[in-house]
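Written below as structure tokens is the structure these notes are about.
With one protein chain withheld, the remaining protein chains of the complex are depicted in position.
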């Protein structure tokens, strides 16, 4: 069961309204590396996880991502201000001006509607954890892109917080990965010669990498027992 | 520039036509973990890579994934046989029967049209490599799902080959990741207290993972100097 | 902020696994009248609501719809059973068999991926409430469709509960509508002659309805002061 | 059978070309509250309606919405002017400039392609009528959004007409709803205790609405016999 | 302006209900070669056509395609019968059973929602006419696919009619093409050496076609003056 607490996970503020910044920040509401995607991915994946600690982790983070979604929506809302004026929205999508009456939308920065195509679920815990580690890294990168371009101290504080939270999630997903190291798709890795070949199909070039010692993925860090 | 060689990367065969197997195998043509997605992801990501060896790797694998796409299409083609008959296609999508005249389609097993929403590109090499490692692991898992359910020796040989190739790509993407370990989004990791917190938002449960020693991702393997 | 309680809003059970029923029930996870749509619609709309009681209502229901989503996912999970076998999934989509390893997916019954195109937000409270009343009625209808076809007592208990909850939401959204009766898009209704004309464009037929006494929508019930 | 009359339902004009206004007005061609959506929704819903007067109403309005679509397309066409110049199209989508040679497109203001996900059909007349009442209200709101921002007398006359027509449709759909008041999904409303509960899941807050006297929706107006 | 005549363009009938046939025939309602696509394409393209006779042709055919859409919807409606039963819908999409209450849907045979991505408009009359000629040929092919598999005399009569109408449209679009032969994108064809080269990129093979005498497209038939 989900419950909602009217206090934001962390308070948000903006220096002043800026519909272009609002359009850009939409990317992390309804884009492929955004908060809705993260929440839905971890929630969906969690459904078949048997390990109670890992399932707890997925739901802790899913609930946090929903809480991030709320923070980003609140920020976009403030950036959209109080006046419909598409003529000032020269960057990115204009749906807040022409459709939603300045409400945040489930679209990316250019107005593409959120799609469940962004969500990866395989039922294999190792694959799903790798998906999540990668997703957190990408989310961080997009926040970095936005940080550089949004010159508003209030928004930057929020972005900084969210960006650091993606790092924390990343760290914990790696811990979980190391715990289930030899299960599921991690098993029977590299047992055929096909898994050790290099096809040099782009030329000129060569074989600068060597798959001959194939092992399943394993992280050096983090160490849950440090 | 891309060139095409009429010889398949590896010859394919099927024991006999089976439109239900064809519909299922469509998943790896036009689904989120399929060959088109992989090819387009690595191709798109490669455009801004400056390290010539890593760029070569991405294009070697992109070309191979296109070659895999061709193998899966050829297999679906054989499985579709020679007679339009949707009444025998009781599993999954029927587009081969009603639309494409038994040609393979750029859809998943249930007929959802391929979308570029499956493709992740951030311009940050660390994030993109993690995306690819995860993508290869997922592709392997989907091939495992299909292997279990497609009781056709010819198809299974092809699936086995493709599955092992995903392992090889995975290995090499990890090698590349370790080479660029401390660049881009890997830098300045875990420098704020926010990156070390655990929000225990799903209850009952607890904090079974610990982000306090946050470090950026790093793989134990593979060892590029072995 | 969102929090998660591991107890389901209401416990679910199934008589026995049935992948066809699972595929059908997917409609209410990721279809246009499903639980994710409802949760996202009310959450998105709530962002700009100033009346604290109405905003509370929207978030109460949004959180409940997320909790319904979890219940339907848990039911689909049980119906999917433990064995990958697309050959037994002759009705609707096969993504649980070929892609998600029996996990519920954010798709409708036929495998179309959830899209934010299902979510309506206008920033006008009257319009948004009417959208929600209609959405709840449609959700009820789809559960009725499913109830008739899913011959499993456990699933039917869950559907019955969910269906009745949609009625409760519907009732409360109408109460809220009556409270804001003369605001926003409800104002200045029917002030031009154009709003009172009937264009009889389908023939033969006639003008069996009369817009000449145009007034803005108003519900007879429910009565918030009863 | 559909027939076309080359005379527009109402003549349109613009003060002068303005590609930004054209991009914005696209919202009502191919957006979720636009004319194509309305026409397709009523047409699709009408297919199984048995009451000949209500079916006539649906097709009268469907034909009118197609006629509105034509009016909006004609207006966008005039606003697009005669010269390809994306550099002057700083607001919203640029497809008229780079793809369609200044022809109107079936997209929303930001370029998202129209999707049938916007169309709601349940086969239950009460639910479908509520959907239509809500859809007309939303369409009105979007025209109000556009009216405020498009400073062109010619376009505003057209918007004013269309906005008022949505009111007329709204009125008539409510008349129809009241006629079929106790049928379909309106029956057996509120018969279980579950339909009368309030789950107070967002806190702090409370229970400001009361579903305990649940009745099916019913409109105070309009009165078809007034 | 569009008007609707309650008489179908041609009466339809089915031998008996068959939900599988209904699912298959959906392809021509909401698929890429279906009637909605055709109607919307010709309507959209017509908006900027200056030649009144050609514009008349486009709107004659657009109105006819809408009338075809109505015929196919009516046929699907009859095939869907009167009982919700997904268990009998083992071929293709199940949306009529779980969502629309047996109403036809704007989806293809496998349930993919109609998208304006199917509609091609360039603003260049030659290109648009070639698009339409191709579209009519494809529509014919899909009807042939369906004819072979739908063993119902009533449905086959309708398919036969529709298939032949696509031929008539094809013929007329070619007449129109020949009239505007040397305009727009037909001009200045083949003036650079680049337009006359053959890149032999797939090997082994060769150059079995010769672009060196490049001329713009021109049809041998039909002859508008015969």
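We just call them A, B, C, D and E in the order they show up, numbering each chain from 1.
Basically, contacts are C-beta pairs under 8 Å (C-beta built on N, C-alpha and C of every residue); 3 or more make two chains touch, one makes a residue touch a chain.
All of these numbers come straight from a predicted model, not from anything done at the bench.
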- Note on the structure: Considering the complete assembly, the absent chain touches shown chains A, B, D, E
- Task: From the listed residues A:90, A:178 or A:218, report the one that touches the chain absent from this view.
- Result: A:90
- Out of A:49, A:86, A:121 or A:141, which is the one that touches the chain we can't see? A:141
- Can you list where subunit B touches the absent chain? 1-9, 30, 36, 40, 43-45, 47-48, 56, 59-60, 62-63, 66-67, 70, 73-74, 77, 99-107, 113-117, 119, 121-124
- Message: Contact with the hidden chain only, please: which subunit A residues?
- Response: 20, 23-24, 27, 31-33, 90-93, 108-112, 141-142, 145-146, 148-149, 201-205
- Hidden partner sits against subunit E at residues 9, 32-33, 52-54, 56-57, 59-60, 62-64, 67, 115, 117-118, 120, 122-124, 126-127, 130-131, 133-135, 137-138, 140-142, 144, 160-161, 164-165, 167-172, 174-176, 184-185, 189-190, 192, 194-202, 205-206, 208-211, 213-215, 217-224, 226
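Everything that follows uses one rule, which is that only the chains that are shown with their structure count from here on.
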- Between subunit D and subunit E, which partner chains are common? C
- Message: Treat touching chains as neighbours: how many steps, at the fewest, connect subunit C to subunit D?
- Response: 1
- Using only the C-alpha atoms, find the rotation that maps subunit B onto subunit E and quote its angle between 0 and 180 degrees, to the nearest 5. 120
- Message: I'd like to know which pair from C-D, D-E or B-E copies the A-B interface, where a copy means over half of the contact pairs are the same by residue number.
- Response: C-D
- Measuring centre to centre, with centres taken as mean CA positions, what chain is farthest from subunit D? B
- Item | Interchain centroid distance [CA atoms averaged], subunit A/subunit D, Å | 34
- Message: Can you compute the centre-to-centre distance for subunit B and subunit D, using the mean CA position of each chain? Integer Å is fine.
- Response: 41
- Query: Which parts of subunit A, given as residue numbers and ranges, touch two or more other chains?
  - Reply: 1-6, 9, 56, 59-60, 62-63, 67, 99, 101, 107, 113, 115, 117, 122-124
